[in-house]
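Beneath this line is the structure, given in structure tokens, with notes to follow.
Omission of a single protein chain aside, the complex is shown with its protein chains in their original locations.
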Amino acid sequence: MSAEGSILYLSGVTKTFDGFKAINNLSLYIEPGELRAIIGPNGAGKSTMMDIITGKTRPDEGDVLFKNSIDLTKHDEADIANIGIGRKFQKPTVIESLSVWENLELALAGKRSVLDTLFYKLSKSQADRVDEVIDLIGLQQRRNETAKNLSHGQKQWLEIGMLIIQDPELLLVDEPAAGMTDFETMQTAKLLKNISEDHSVVVVEHDMDFVKALDTRVTVLHEGSVLAEGSLETVSNDERVIEVYLGR
Amino acid sequence: MLKDSLLQRLVLSDQGSKFTIAALIVIGVIVPFLNLAMPEGSFLHVSDYSVALIGKYLCFALLALALDLVWGYCGILSLGHGAFFALGGYAMGMYLMRQIGDRGVYGHPELPDFMVFLNWDALPWYWYGFDNFFFAMLMVMFVPGLLAFIFGWLAFRSRVTGVYFSIITQALTAALSLAFFLNDFGFGGNNGLTDFKDILGASLQSNGTRAVIFICSVIALIGSYILCRYIVTSKLGRVLISVRDAESRTRFIGYRVEHYKVFVFTISAVLAGIAGALYVPQVGIINPGEFSPLNSIEVVIWVALGGRGTLYGAVVGALVVNFAKTYFTGSKLFVEYWLFLLGAMFILIPIFLPKGMVDIVDQWKKKHAQSKATEVNSKISGDAQEHTS
Partner (left out) sequence: MKRLVILLGMLGVVFLPPFVLADDLAGAIKQLDTKSYSKKVKAVNAIGEIDDPRVLDVLLALREGQLYIHKGNKNFVIGRGESSEGLVRIVDAVTGEKLDDIASGALSKIKINNRVRGAARTAISKIQLSAKDKSTRLNAVRNLIKSPDDKLRDLIVAALDNEENSEVIKGLNVALAFIDINSNDKKLRISAIEVLGETVEPRAVTILQDILSKDEEGNSEEEDSEIIRSAEKSLEKIESRTSLYEFIKNLFFGLSLGSILLLAAIGLAITFGVMGVINMAHGEMIMIGAYTTFFVQQLFPNWVGGSILLSIPLAFLASGLVGVVIERTIIRHLYGRPLETLLATFGVSLILQQLARTYNSNNVPVKAPDWLSGSWHINSVLEFNYVHMYIIVFSLIVLAVLTLVLKKTYLGLQMRAVTQNRAMANSMGIRSSWVDALTFGLGSGIAGIAGVALSQIGNVGPNLGQGYIIDSFMVVVFGGVGNLLGTFFGGVSLGIVNKFLEPQVGAVVAKIIVLVFIILFIQWRPRGLFALKGRFVED
């Protein structure tokens, strides 16, 4: 498999922590515009994989390429965010002391240098864009609310909103449905499907109903490498998958 | 229009800032006036001692403001701001030393007394230029700024954060303190720099000069306050808060956290340096004691008491703690208790008053507003009852 035509390409990636192989010869190929779900039991290496893609962790070996040309292992988090990869954490992390509006303004695509932000002036179109995203994530009522007063689900959405407004080409979403009600979970699945229409999205999730609702190609991770890949139906019937994950 | 909106953004939109700046302007006008215009012995006369004392407090307030900018807004707890303050003070002290000229005890035309005493025959290179006021003032800002820039660049780039950063800033302060105590370091060793005569040709002993320096301190404090307001109300200010609340999130949005930290740390060090420079002519001496780690950490409690993350809180905290200090250490009865009180503040504020004094005021205002509301309600209902009866 070559990196050609991919938006994200991992090949032979390995990462060891104190003798423990968190990621073991992992390979992954994401096409532009694809929505990919990644599942796997605890400790399968999902979060470490995200850390490696976003520059938080350096792999011991292996290639991590973005758009077949950019070596992500050579860049740090801020670089990678500006190259066009956005990430949502498992635990919702928004800027607690800022309002919903300010959180989105902060994430809004634009120049990120110190002097640019010091003399920054919000343009009309940018303000419109923020309002648009607030509508999209359904937080119109709470736009001036401080983020720490939001409910858990609202924080998740705000974070997704920050990801959207950042306008990355590839979105990495870590367990977006964690701690959500069933209704919220389905709303979130719908939201992600919407987003995937003009972005590439990789979703890591535990919740099988949520993965079902996404209705897309699934990769199963186990002990740091890919165990199976295909539609949810295919992988559900894979005997090894049943053994390590679903069966137990 | 633009001017109006900027003024609105920087001062008028914030109650605390409005009052603080108004109060500073009043102090800056009234104190020197009462000192110079009122005859000594008059009820309204402000003594020279008081002018120097209040001037000193204003410098401390500026130092607290500088610390609040990094700690309150960006979450960087520096235990080295006393060192930046002292560096600014030394730069000013060097200028004042050179102004003494041949009026020193040894009467050497060029060398300060302590160098003559150490048998040095020439001025060390790093003393060059300090006879020029503008060069010295540049150094007041440049030296602490450069040190903060290099130190911050190294530390923030390697992601030294939280208490680690605090501890190494304390180590930096300790190292500087040791160095400045050395005679060979060329800054007067133990005794520091003192016996200043005049500044820009005006005698430091004259009331007029002292009043001007006092007014300069007020102006510097107001100017720095407005600069800090500009920073914290800009988008950069919100990035700083974002770094404070969720550093790694900020990186993943694409901000270079280390650049922001270095920027704000450097600005803050420059402000601390200016505070030190204004402090020295008012107290007449600068010595290595200013580098004492206790000094740096005391600044933290001013800010914590006042309320961090609100610039006026830092100013108020510095003034309150220092008035208290003067009161306690000035009376024989209480001098022993001052360190107990200071220690108690360090313990109690983080536990019971994490947001500082300004929070009490806010809470009280809220309650007051509520009780007023209920009062009005009960009055209305009372009226209603009266009507029905």
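Points to keep in mind about this one:
Should a chain be cited, it is by its letter among A and B, assigned in written order, with residues numbered from 1 in that chain.
FYI, a residue touches a chain if its C-beta (ideal position, glycine included) is under 8 Å from a C-beta of that chain, and two chains touch if they have at least 3 such contacts.
As the structure is a prediction and not an experimental result, all values here were calculated from the model.
Interface note: of B:178, B:202 or B:360, the residue touching the hidden chain in the full complex is B:178.
Screening B:166, B:266, B:282 or B:295 against the full complex identifies B:166 as the residue touching the chain left out. Across B:59, B:91, B:136 or B:155, the residue that sits in touch with the chain not pictured is B:155. Residues of subunit B that touch the chain left out of view are 77, 151, 154-155, 157-160, 162-164, 166-168, 170-172, 174-175, 178-179, 181-182, 293, 297, 300-301, 304, 336, 339-340, 342-351, 354.
FYI, only the chains that are shown with their structure count from here on.
If you average the CA atoms of subunit A and of subunit B, the two centres end up 44 Å from each other.
Subunit B contributes residues 231, 234-236, 238-239, 241-242, 244-246, 248-257, 259-260, 263 to its touches with subunit A in the complex.
Taken together, the subunit A residues at the contact with subunit B in this complex read 54, 56, 76-78, 81-82, 86-87, 89, 93-98, 102, 105-107, 112-114, 117-120, 162, 166.
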